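First the structure, which I've put down as structure tokens, then a few questions once you've had a look.
Excluded from the complex is one protein chain; the other protein chains are retained at their positions.
Chain lettering (A and B) follows the sequence in which the chains are written, and residue indices restart at 1 in each chain.
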Amino acid sequence: MTQLYPMTGGLLLPTQRAIGLKPQALTEQPPRLVFALQQRHLRYGSVVKLGQLVFANQVIAQSIGSEPIALHTGLAGQVTSIDDHSIELRTNSNMPTHKQPIPVSMTTLKHTPLAKGLRELGLLGLGGAGFPTALKIHRIHTLLINGVECEPLLVTDASLMTYHADQIIQGLYQLLTHQDIQLRRLIIAIEADKPQAITAMRQALQIHTWSLQPELIIIPTRYPAGGERQLYQQLFGEKLPAAVKMSDQGVACLNVHTLLAINNGFNGQPLTHRLVSILGNGIAQPQQLWLPIGTPISWLLTYCGALHEPLEVRIGGPIMGQRIDQRNQSITANANTLIVDLVKPTLFEQPCIACGQCEPVCPEALAPQDLIALIQSQPQQQDQQLVEQNLPACIECGVCDLVCPSHIPLHQYFGQHKSRLKHLADQQQRAQIANATYTRRQERLAKAPKPNPKPPIEASRFTPSQPLSSKANSTTKLKTNLAKAQRLYREAQAALKQAEKKGLEPTLRKVYESKVGKMHDKVQLAQTAFDTEKGRV
Amino acid sequence: MTLLGLSFIVLGLYAIARTLMALEKKAQALHAATEQANSIEQSIHQLLPQTQCAQCTYPGCRPYAQAVATGEDHNKCPPGGDALIMKLSELLNREVLPLVNQPQASDKQDSYPLTPGHGPTPAPVEMIAMIREDECIGCAKCIPACPVDAIVGAAKMMHTVILQDCTGCELCLPPCPVDCIDLLPRQQFL
Partner (left out) sequence: MTTASALRSPFHQGQSTQRIMLSVIIALLPGLSIMGFINPFWLLQPLLAGLGAVIGEWFFIWCCTRQPAQASRTLMDSSALLAGLLLGLCLPPASPWWLAFIGGHICSMLGKQMYGGLGANPFNPAMLAYLVLLIGFPLQMSQWQGLYDGLTQATLLDQATVLSPAQWPGTHAFNQACLLALGFTLGGLYLLRLGIIHWVTPICLLLGFIIVQLYIDDFNVKASLLQIPVGGLIIGAFFMATDPVSAPNHRQDQIIYALGIGALTSLIRQGQQYPDGMAFAIVLMNIVTPSFISLKNALKHKRDIL
């Protein structure tokens, strides 16, 4: 029996999970898919053109960066709009599915990296944060499988474990056999309030013979026991400081849904669909659906029979989820639950009375009342004090909100300031690097030998055979300049036309257009100079 | 009443002792954090954005820091923007000035504490330079212009900008004879 250490803070909450939900497939296809290109951890750039026909499982975007992660479409169709934020696709069920060839690294034990295969399959964490899986599994010696799902109301992972445990464990087994994964310890963590899931996973584990025996550990029901840093504390007894990531310690935490997607990946299927639970009192009845990523929320609400009254839609759980505008949003890889509720009246935020209820429940041992006092009073050196009070360690779990008698949306404030502080810290780091390179460059230049000054040209060597007429010289030169400017202008226009044919993003188009404008200005200047010179002569 | 007086004295001493302890700890932390923070110039230099762009009319961030320490106006750094002006005003106990050469906003805007009577300057967008490699002729004139050595290349060889190192100072744009360097928002690429 593995010893579990206690978690700092946290609350025992009524979980109120819906029972009897089974994953189901959609009975009709959504008419269009909208792929969000700007996500929390990634930004994608389109690789398809406007009007292009795409097959199912085809790559439509790659993330921006040195090691791009692919984005696949789950349904076939035609691209109807592309911009910086989204790609829209009109689906066509008559088009055939294009089978994606299995990346070599996933099927064989050859010397090919697992991370490359995961990137090509477009695998992101499906637990709710959407972190690219390929970046997590680098040189790990302990793997945690997170089946805890501690937030109240959430049932997606529980259903997956109950009905698809075999696929999850199969994914885990295949992952273990890959030569890039050398583990010392393998732990599967499930929360205590999911007995069916626990049984199903145990049975699935017994099918395989394991080289490294996985430990199935039951985590006591508490919110937020399922956070990966909280799991780390409960399993290993150590509280990681804010700056230390789990991957630095060689530990990775994968969600069970991600494992299922990895299993699909071993069979050649990229990440295109995910299981979403649709809950709340704003729809006819709760359901669980396998949805293609990119399903518009507005269509989904109609499909589920949403009521016509004003609705509030939230992606994620009731505490950590985000309220969204349902007209424009679509299902992304991190949308594990959709909560559709009737709009309730607002409660006003009241001032903090320093009651101190928030401190004992924080799982990261922060002092929310001190932090909110710093944020609201904005003293001198606010940023430094916020960092001293360890605001970057906040995991935005929302437990402090739940106990605040003044209904202050604490974790909303903390989230805003956390990202601001991170941005400032990144800027400072870059400034330091720039300063270092600048200083090195100055030192290098100071040490470099100065070149000898060129000897002055002797005038006698260059006596021309006949003196050139100065007037003709200048006119000729200006004429040449004008011709060159006109040529460059023509070339810039041609480049713009060609680029337009290929289908351009607006920013690059602006670049080409500005080039054309600049060349045009140069032509004007050269023309004016030539004309004045000619007129003078 | 002597007991009362005694208690006042004891309380007062205790309060002073605790305050001193806290102040001492704070001073130690500040001292440890800023390595050689015994000169104003060093403190100013650490606040500057290190773009080395010379828009402040000084050939780099350190000369500007030196100048500000000896009385130069502290509102000349566009990449630092209003945030930098606020921090410098706090550090040097000087009046908050609007950023130089910014267009004056109309009076209709809300009074913004930074620039009373003027609108706030929008936060500077971080830019990076990118070379359009199709058009680069390999003349190597941009390489010595870059203050942080972010351009890689040689004569008649392809040039490219190391995006992570580029500070967006725009000093490489003028030397290019074919105008093949563009300034684009950093957020799009990094």
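Points to keep in mind about this one:
The rule is short, and it goes like this: contacts are C-beta pairs under 8 Å (C-beta built on N, C-alpha and C of every residue); 3 or more make two chains touch, one makes a residue touch a chain.
This is a predicted model, so every value here is computed, not measured.
The residue from A:Met7, A:Ala393, A:Leu488 or A:Val523 that touches the chain not shown here is A:Ala393. Although one chain is not displayed, subunit A still touches it through residues 11, 13-14, 152, 241-244, 314, 316, 318-325, 344, 346-357, 359, 367, 369-370, 387-390, 392-393, 396, 398, 401-412, 415, 421, 425. Listed for subunit B, the residues touching the missing chain in the whole complex are 1, 3-4, 7-8, 11, 14-15, 18-19, 21-22, 25, 29.
Operating definition for what follows: only the chains that are shown with their structure count from here on.
We define each chain's centre as the mean of its Cα atoms; on that basis subunit A and subunit B are separated by 29 Å.
Those residues of subunit A that touch subunit B in the complex are listed here as 43, 64-65, 380, 388, 427, 430-435, 437-438, 440-441, 507, 511, 515, 518.
Subunit B makes touch with subunit A in their complex at residues 29, 45, 48-52, 60-61, 90, 147-150, 165, 167, 179, 182, 184-185, 188-190.
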